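This is the structure I want to talk about, given as structure tokens.
Heads up, one of the protein chains got dropped from this complex, but the rest are sitting where they should.
Naming follows writing order (A, B, C, D and E), and every chain is counted from residue 1.
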Amino acid sequence: MRPSKRTPDQKREVSITRNVSKHAEGSCLIKSGDTHVLCTASLEERIPPWLRGQNRGWVTAEYGMLPRATGDRMRRESQAGKQSGRTQEIQRLIGRSLRAIVDLGALGERQITVDCDVIQADGGTRTASITGAWIALNDCIEWMRTRGMIAADAVILKDQVAAISCGIYAGTPVLDLDYLEDSDAETDANFVMTGKGGIVEIQGTAEGEPFSEEELMALLALAKKGISELLVLQTADAAE
Amino acid sequence: MRPSKRTPDQKREVSITRNVSKHAEGSCLIKSGDTHVLCTASLEERIPPWLRGQNRGWVTAEYGMLPRATGDRMRRESQAGKQSGRTQEIQRLIGRSLRAIVDLGALGERQITVDCDVIQADGGTRTASITGAWIALNDCIEWMRTRGMIAADAVILKDQVAAISCGIYAGTPVLDLDYLEDSDAETDANFVMTGKGGIVEIQGTAEGEPFSEEELMALLALAKKGISELLVLQTADAAE
Amino acid sequence: MRPSKRTPDQKREVSITRNVSKHAEGSCLIKSGDTHVLCTASLEERIPPWLRGQNRGWVTAEYGMLPRATGDRMRRESQAGKQSGRTQEIQRLIGRSLRAIVDLGALGERQITVDCDVIQADGGTRTASITGAWIALNDCIEWMRTRGMIAADAVILKDQVAAISCGIYAGTPVLDLDYLEDSDAETDANFVMTGKGGIVEIQGTAEGEPFSEEELMALLALAKKGISELLVLQTADAAE
Amino acid sequence: MRPSKRTPDQKREVSITRNVSKHAEGSCLIKSGDTHVLCTASLEERIPPWLRGQNRGWVTAEYGMLPRATGDRMRRESQAGKQSGRTQEIQRLIGRSLRAIVDLGALGERQITVDCDVIQADGGTRTASITGAWIALNDCIEWMRTRGMIAADAVILKDQVAAISCGIYAGTPVLDLDYLEDSDAETDANFVMTGKGGIVEIQGTAEGEPFSEEELMALLALAKKGISELLVLQTADAAE
Amino acid sequence: MRPSKRTPDQKREVSITRNVSKHAEGSCLIKSGDTHVLCTASLEERIPPWLRGQNRGWVTAEYGMLPRATGDRMRRESQAGKQSGRTQEIQRLIGRSLRAIVDLGALGERQITVDCDVIQADGGTRTASITGAWIALNDCIEWMRTRGMIAADAVILKDQVAAISCGIYAGTPVLDLDYLEDSDAETDANFVMTGKGGIVEIQGTAEGEPFSEEELMALLALAKKGISELLVLQTADAAE
Partner (left out) sequence: MRPSKRTPDQKREVSITRNVSKHAEGSCLIKSGDTHVLCTASLEERIPPWLRGQNRGWVTAEYGMLPRATGDRMRRESQAGKQSGRTQEIQRLIGRSLRAIVDLGALGERQITVDCDVIQADGGTRTASITGAWIALNDCIEWMRTRGMIAADAVILKDQVAAISCGIYAGTPVLDLDYLEDSDAETDANFVMTGKGGIVEIQGTAEGEPFSEEELMALLALAKKGISELLVLQTADAAE
């Protein structure tokens, strides 16, 4: 029995609100249960120095958490003077996940930075960030298309990308851990997959006992189900 | 004529939503036009080292801005490795403003940190932060009262406190500058006042020509009007 | 009765020694009672990157305190690895105050940095810094004029600027608080004004009870008197 | 055909030299082809503050690279003033991998820090670090046992742990990528497994096209083979 | 011929003004030609953590330079976010030099920090700092003696300590290089010696050609002469 009362293959309610920012070229507020992440995509007509002269653009991501997004207040990273290892790990993951489905050559010499800021946390913030980041990125590109900055038929995003976590809780593989479940799970795994079902990233960690190949397969099957549902939400919402 | 079409003594629409955080002991989202600030109050049963043994508590504030809260994306302060002078100036102001109306002795040996995070900026973020911070602080104290942590009749907050900006725009003193107006104003002044009408803080800066005593008086009169309206919203909202 | 034995509208003895630096283009040591600040103006034939191509110069200020300028030794900011919020607040104020009276276009593409270093502190270091900074800046510009770097009749400084603090001590508005008075004052306010009597900056803070409009007016009247005396010293001294 | 001329399931030659440090309680130099990592385990009779009073110990890891371990010299992290996101990610992974097989309660209130310093890099530094770290940790514990600090029959290490990378190179799943292969691989995956064959950590990343479930399985099969060979080396070497 | 017109064994005019600080327990302004250093000694009733329980005190030093102490303005170290290697090297040298003549056991569990801040620089700032630091330290100890904090006959300072630089300029060993001479000297050496003539520290560096043993001896002879003159000034001044 999950603390969340959900069935093993049941993810949390997800709601996506687009265009929540007056300033950003693309944005959404994604809520997965009590985990709320604000994603904004910012277009800049410049590229990192090491990319110059390659006729390509860049997509990157940054991640942050408001100090009281969590049960106990955390120290503000700007006061600590540096981003934690966890923060850096997550923003590198988001960036890699997005770049996996972007045609950087087609983007041209521009940089899009997707900021994922956790307003409220209840587990699964990195996977919600990836799912929401794709929407912000997509809408930023449509913003550019509307303004003739890219050709009407240019394919910048080759596919969708979304992510979800799974875990082994009380011996059972379950989908989409919330904070309470995550704290007690024996194994915690994050999956990033594309619209066509390809795996972009898989990160599985045994918190207690090591896990077996069979368990890995069970988690992957759950992730596929959950991500297929998220992919629908990503575009359904776009259609509105 | 103001770019915002408002009359000189007209402030922006302000909406306040309380209890927006699952975790914080007190919280609100304050929207003053397109300026949106999330305020959370976090209670901790500890005090700064330099306060030990004095049988008093502490109230402090921190301020931050999401990178794309503004028209152009700003560098994340946690990446820059430090808070800007502007950020520190603002959070010191918020903290002083709150402490002006708190009885730190009555609070007991506890610290309340109010985080003011700007989700979207359109001018006046520091004054909206102060107005919202009072609400989060107030609700945190009521949270404590409900749990018997302070006596039912203890007066921790001696008064309300709220803030608003004024400025001289195109030669005319006007209330509550938005970003566009602020960028062109000759003088910019922030006022922090209590429920009883006392001045807690006044900061006036000539951006162009120096201003006169008469102009200072005109700005103060506008601020009084605006703050009196905010004071009503602070408590009206609490009553709901 | 003031601890300093001064009458309410009596400022401290101020002495100004010009040309105290072998290297700086303009400099002075300003002593306001036991508060001693060394002000040096450094001319550089470069401008900040964001000013390029605008055919204008820049004037900025930095502020520091020697570790034992104060009663208790303070940690050296270079060891702490950063400037405190207070330091940044003060140097931003000094820079703004100076720029209020500088014609940056007439200056040409050059930067003048005024360093205000507190050798000994006894209250009022930021206002003494502003008053002294104007002298260093003025002398730097005369240095340039002498060398033909600016036209003989070019008006770079449109006016003088000077500053003083006032406060409410034991219920009475008084001029120019020293450290002892400042520590006990109910209200502390800093005023920056020009030679023509315009207000450049006003910062008033209630340390105890909020203050009223009448008190603000009384403080402003004291400041006008004090600053008018400082303005004379600034130029009297220059005439020597 | 691999640039390394190795067959798809052939790992590099691995040599392990134990006791290479005069000072450390456990140490080894592990060479996997041209990747050379020095692993030292340092015992300290103290624990992190957040562990106090729990009657448990702690095992942690740090990772570093000498500036010219790589083809191009990299900036020294101590000069940059911070560890890169990559460094932090790797040292967190090493620490988690070790803790997966340590009985922290049996260790007592002590901390063991395993430092993995890359003397020369040619791909696979993080997996070589984990494999070598286990040896240093094991020898540190035997050092303690010899001195009677833990009981003769105490089981501190519940199992072995070792790691290897796999990848899809030119469409073929291959074992143990060197730097040249890694730079061109479409997919790169790191596996951490125990002596009993359980999975402790799996990290798979598509560098080019997403990968399929079948490919993941093929990589896992290769990893199992490689790790089983490493496990023999870890203990064979210990027996010498 | 030296640019300074001095004879090879002639040091600059040195003036020492004691008690220049209202706050410090001991202080002096030492001027060696155009090099001006403010030295303050600060007594604190605490010791560094690593000294606890040893019944001894500590003497340490810090060094700084005002930004425009030099011909070109230097970046403020508090803004750079760290002390330069040069600054750290110098303050470590001053601290070692002082501790060479202090009986830390007789001092008791207290720390004295001597701050040496260069107000104006013209070469030889580190040696002037040491010579002045001894005076500030001495006067701090007499301050303590006057207040009965140490016994009337306690010997805390076992000896005097002073320092001077020498160098080989245009092939000739000369005493006490100023900035112009130092910039062109082939060899630069700093000597720290006690009242009894013992060597506490010697640092010789060939800037151009290596130097010989004979040259080292010549420099040492010059240093002895210069330091013997400084030792007289240190105590002559104290007698006033």
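One rule holds in what follows: a contact is a pair of C-beta atoms (placed from the backbone, for glycine too) under 8 Å apart; a residue touches a chain by one contact, two chains touch by 3 or more.
All values reported here derive from a predicted model rather than from experimental measurement.
Contacts of the undisplayed chain with the visible chains, over the whole complex, involve D, E.
Touching the missing chain, out of D:G64, D:G95, D:P173 or D:G198, is residue D:G64.
Contact with the undisplayed chain is limited, among E:A106, E:L180, E:A206 or E:L233, to E:A206. Contact between chain D and the absent chain runs through residues 21-24, 27, 34, 38, 40, 42, 44, 62, 64, 66-71, 73, 76-83, 87, 113, 115, 117, 119-120, 122. Not every partner is drawn; the one left out touches chain E at residues 82-86, 88-89, 91-92, 96, 100, 189, 193-194, 196-206, 209-213, 216, 220.
The criterion applied here is as follows: only the chains that are shown with their structure count from here on.
Same-residue interface: chain B and chain C share over half of the residue numbers found at their contact.
Among the other chains, E has the CA centre that is most remote from the centre of chain A. Looking across B-C, A-D or C-E, the interface that copies A-B in more than half of its residue contact pairs is found at C-E. Here the spacing of chain D and chain E, counted between their Cα centres, is 50 Å.
Taking each chain's centre as the mean of its C-alpha atoms, chain A lies 28 Å from chain D. Multi-chain contact residues of chain C, defined as those touching 2 or more other chains: 81-83.
In terms of inter-chain touching, the protein chains here are arranged end to end in an open line.
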